[in-house]
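Every protein chain but one is kept in place in this view of the complex.
Right after this comes subunit A.
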């Protein structure tokens, strides 16, 4: 059981740099999720940890060992791919035992390890089948089983649930969480879905353009984002951003026709973006905003509002009272739930 340490890790394809010196510490037994929009380098970073992409500069340690220049098989990692990557010409059992067999492990040991993995993943009924005869969820379970059988120090998941339908995704998400609890190994999980990141992670690493935007526990990122990107990325529906100007310790926000208290580091005349989460807002009487449409999901509904300045925002509504399209409304903001970001640097002002 070992953690993973990245030290100023850099990846270049020719002259194009895609990972810009990332420092990261993943503790032993931790479930770490790399999250970010597509093209942010999260998969590349994972593949560098796996050894499938060469590291241009910097070091990767798994436990005490420097694995930067090692082959994937020597690193003590196992990987689960988005496309499952099962060997199509082998049965489920052969798929899971293939790695061990090729590395010369005795037959009895392979049998027992495959049996153990198939018990954990409830695959006993499917051992004799070929991957083509399995459903998507079962295939992904086999892929995870293949990873378990290898008994790795670190599990790597590359968007493992993206090819599954919504219902299965929830099911498999729970399964992976259960697996982490049962095995207790270090896991690194890549996803672009912030819901998966929030529900699974001990630690979330938000990546943007090959840089780390912020690292922290899920609720810390939600409660205390460092910059606009993290604020907008974590939380669903996304945070609303409204333009404002600081004057005399107050922020003037024309879109909602209110002034809000400015953070201490803000200076007079500074342009800022005010971040408001949909769940921290309540609609009331007023005429600052107009309801464009409402999406009702049953327990909650989301009102899409448009201001007189043309800015749009989303507000969550609960309870029986739902606003109608076309209505004029005002806005109440829960106290202390205002996030202020500098308009240029997009960094949080506290």
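A few notes on this one:
Basically, a contact is a pair of C-beta atoms (placed from the backbone, for glycine too) under 8 Å apart; a residue touches a chain by one contact, two chains touch by 3 or more; residues count from 1.
Here is the rule we use: contacts and distances are computed from a predicted model.
The unshown chain of the complex is recorded in UniProt as "Carbohydrate ABC transporter permease", chosen from "Anaerobic sulfite reductase subunit A", "Carbohydrate ABC transporter permease", "4Fe-4S ferredoxin" or "Ger(X)C family spore germination protein". Across the entire complex, the residue among A:84, A:126 or A:341 in touch with the chain not shown is A:84. From the options A:11, A:150 or A:173, the residue with contact to the unseen chain in the full assembly is A:150. On the side of subunit A, the interface with the absent chain consists of residues 47, 50-52, 71-73, 77-79, 81-89, 98-99, 102-103, 130-132, 139, 143, 146, 150, using the contact rule stated above.
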